[in-house]
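Of the protein chains in this complex, one is absent; all others appear in place.
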Amino acid sequence: MDPASAKRWSWLNDERARGLICQILLLGCIGALACGAIYNAVINMRARGIPTGFGFWNDVAGFDINLHLISYSNLSTYGQAFWVGLLNTLLIAVISIPLATLLGFAIGVARLSPNWLLSRFALVYTSIMRNTPLLLLLLFWYNSVLKALPGPRQSISVGDVVFLNNRGLYLPMPVARESAPWFLGAVLLAAALAIAFRLWAQWRQDRTGTQAPTVLVAAALILGLPALVTAALGAPFVFDIARLSGFNLRGGLQVIPEMAALVFGLVTFTAAFIAEIVRAGVLAVPIGQSEAAGALGLHRGLSMKLVVIPQAMRLITPPLTSQYLNIVKNSSLAVFIGYPDLVQIFAGTVLNQTQAAVQVMAITMAVYLVISLAVAMALNLFNARYTLKGR
Amino acid sequence: MLSSGALAWARANLFSSIGSTFVTVGCVALAAYLLPQLVAWATTRANWSGTDGAVCRQHQDGACWAFVIAKWDYLRFGSYPLAERWRVDAVEAIGALLIVWLLWTNAPRRTWGALLFFVAYPILALVLLRGSSLLGLPIVDTLLWGGIFVSLLTAVVGIVFSLPLGVLLALGRRSSLPVVRAASVAFIEFVRGVPFITILFMANNLLPLFVPEAWAPDRLLRPLAGIIIFSAAYMAEEVRGGLQSLTRGQYEAAVALGLNYPRMMALVILPQALTLVIPGIVNNFIGLFMDTTLISVVGVTDFLEAMNNAIKDPVWAGPTIMVTGYVFAGIFYFVFCYGMARYSAHVERILAKGRK
Partner (left out) sequence: MSGSSAGVDPGDAAAIRFSNVHKWYGSFHVLRNINLTVERGERIVVCGPSGSGKSTLIRCINRLEEHQRGSIVVDGVELTDNIKRIDEVRREVGMVFQSFNLFPHLTILENCTLAPVWVRKMPKRDAEELATKLLARVKILDQAHKYPGQLSGGQQQRAAIARALCMTPKIMLFDEPTSSLDPEMVKEVLDTVTALAQEGMTMIVVTHEMGFARQVADRVVFMDIGEIVEVNAPIPFFDHPQHERTKLFLSQILR
């Protein structure tokens, strides 16, 4: 190549130019793929008579759902079915996340226990749960356990208050009476007083150094005040207990077996992962930290509270929120056992009936994406605030 | 003072305080109550032989292993024709050999093994399993495939094809070009943010719509595409971790020697990064193997679905059949996954020693 043309083409070797060309090519490819896909989709959908808009949202659904937190009948629309499904998914998440956290932390602490047997038992639990597919666990609990329970007439009863049969788990349903508002008011007042006391105790400790038993006082308030109200004005709640009527149990709070299996499976499964996260977090705090705390005269409880746990929580929180997201995503396995969650209702029944696959899947995935991104943003804020500062 | 031996160990680990003593007693009591029952159910009281459910219906206090033994072929091959099952065995055997070759840390000529595994083996497997009129192998429709071999097939295909895709995504995510970076991040966050089932539904329902009529993808290919996409996103994060843990010095040394980007990546960075993430890749494989249980939702018969079908056989109806089936499936998955996890921990230890 002669020098003149070499110079003309030398800009090709410029890194920025190359980068620009690369990106333009990539955008072009993505654009071409997208256009091709959309073009084919429209042709195929028209050929098969599949609706291309969102008109189906207001069509009558025509099917029943056996668990709906808002009013729903088979005359409701597909749109309303969507909301029912979404609420059912959120219901599972709201119940499973706290339970899994409690169980997971308990097992994690057991794993860290100096008692060899306890730590081994916890290890057996986490090993089994982490190496078994969640679907297998769900099918086991649903088919082998819950469906194999006796019928309503031979329900297993716990103290004649809680009943278990193949139609579900029946818990006592609290029904408010006149003193209920006072009771709730007492609980709120007790909580507010406990917080106020804690703030005052902190102020006093800063000023004079004396410490106060805030936990005991808070417990006394939260248990004592409502008890006083109950004694004075009578019980705030009456429990509606399920009773056999004909072939079925009536009354009480019925937890359908699908929901019981899903929650139980999700909680026991995720708790094993949370336990390992807790264990890893606590072990990652260097032993020198608790030694230094001990050397300063802090006893084990204070050392845990002021030095080890604050550092461990920073390490535990990101993977913990990741597990919470997994609970939300794994609840979609509801489709295998018939629990009416978002995927089962919307991406299942509604998609089959309307054949509007693109729209239905887009909406469903968008819901989960919004949840995931919201949690990711919250986690980023948390990290920015609480990461240990370095140079 | 007892300062050595079993008694001292017991004192320190089991009875170090009053609370600890209570816990120890409780655990021992629980184990003494549960373990003999479980072991007896699985061994001494179990039914090992029989051609139908009658024996198991008679003795309901033990597992019905006879059921599992009778159904074993179906659980392994699904409805794959009897005469052609040797093809499945051949594919599994060759695959196992190649995997051992690849993962054995001291094996000779591992790059040849990698080429064979990632390029030649998929083609061979496809031809053998599906059949080809050219070679005189009768065609076996994917509808008939089922059982353990489908679970293994989908998991292995998932890992094999998602690894290169994952590496590309990881490199793209670290790129300084904004469009490339944005596209990679969007892909990864999208796939990781939605449940696996929705990806399967998307692949199953949407893929046929997005391609021309004539290319309609096969019923097994669609969930496979979904599996590959899903696994690639998680693989990308593993590889990214590996790339990040390499010190800057490696990049700088390579550049100082005059290596351009592709050569630096291929000769210096990626070999190190990928070796670092082998344990992570194996973990991904374990997770993927367990996730393949979900493909039954789009009509593919994996091992768990095969078990579900087997349980429904009226010849074997009985109260212990379902429990036996599920327990066996659980044991199978546990042994496989736990075994792979231990191997991965072993490799991690070896790599850590080398790094010091």
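So that you can tell them apart, the chains are marked A and B in the order they are listed, and the count of residues begins at 1 in each.
Convention: contacts are C-beta pairs under 8 Å (C-beta built on N, C-alpha and C of every residue); 3 or more make two chains touch, one makes a residue touch a chain.
Note that the structure is a prediction, hence the values are computed from the model and not measured.
**Student:** Write down which of A:Thr52, A:Gln154 or A:Gln211 is the residue touching the left-out chain.
**Tutor:** Final answer for the missing-chain contact: A:Gln211.
**Student:** Of the listed residues A:Ser127, A:Thr214, A:Asn248 or A:Gln289, which contacts the missing chain in the full complex?
**Tutor:** A:Gln289
**Student:** Could you tell me which of A:Val124, A:Ala231 or A:Leu388 touches the chain that is not displayed?
**Tutor:** Only one of A:Val124, A:Ala231 or A:Leu388 touches the chain omitted from view, namely A:Leu388.
**Student:** Among A:Val175, A:Leu306 or A:Ala378, which one touches the chain that has been omitted from the display?
**Tutor:** Considering the complete complex, A:Leu306 is the one touching the chain left out.
**Student:** In the whole complex, what residues of chain A lie against the chain that is missing from view?
**Tutor:** So the residues of chain A touching the unseen chain are 205-211, 286, 288-289, 291-299, 302, 306-307, 310-311, 314, 388-391.
Here is the rule we go by: only the chains that are shown with their structure count from here on.
**Student:** Round to the nearest whole Å and give the separation of the Cα centres of chain A and chain B.
**Tutor:** 25
**Student:** With touch defined as at the start, can you tell me which chain A residues reach chain B in the complex?
**Tutor:** Going by the criterion above, the answer is residues 19, 22-23, 26-27, 30, 36-37, 40-41, 44-45, 47, 113-118, 121, 127-128, 131-136, 139-140, 143-144, 148, 329-330, 332-333, 335-336, 343, 347, 351, 357-358, 361, 364-365, 368-369, 371-373, 376.
**Student:** What part of chain B is in contact with chain A in the complex they form?
**Tutor:** Residue list for chain B touching chain A: 12-14, 16, 20, 23-24, 27-28, 30, 176-180, 183, 189-190, 192-198, 201-202, 205-206, 208-213, 286, 290-291, 293-294, 296-297, 304, 308, 319, 322-323, 326, 329-330, 333-334, 337-338, 341.
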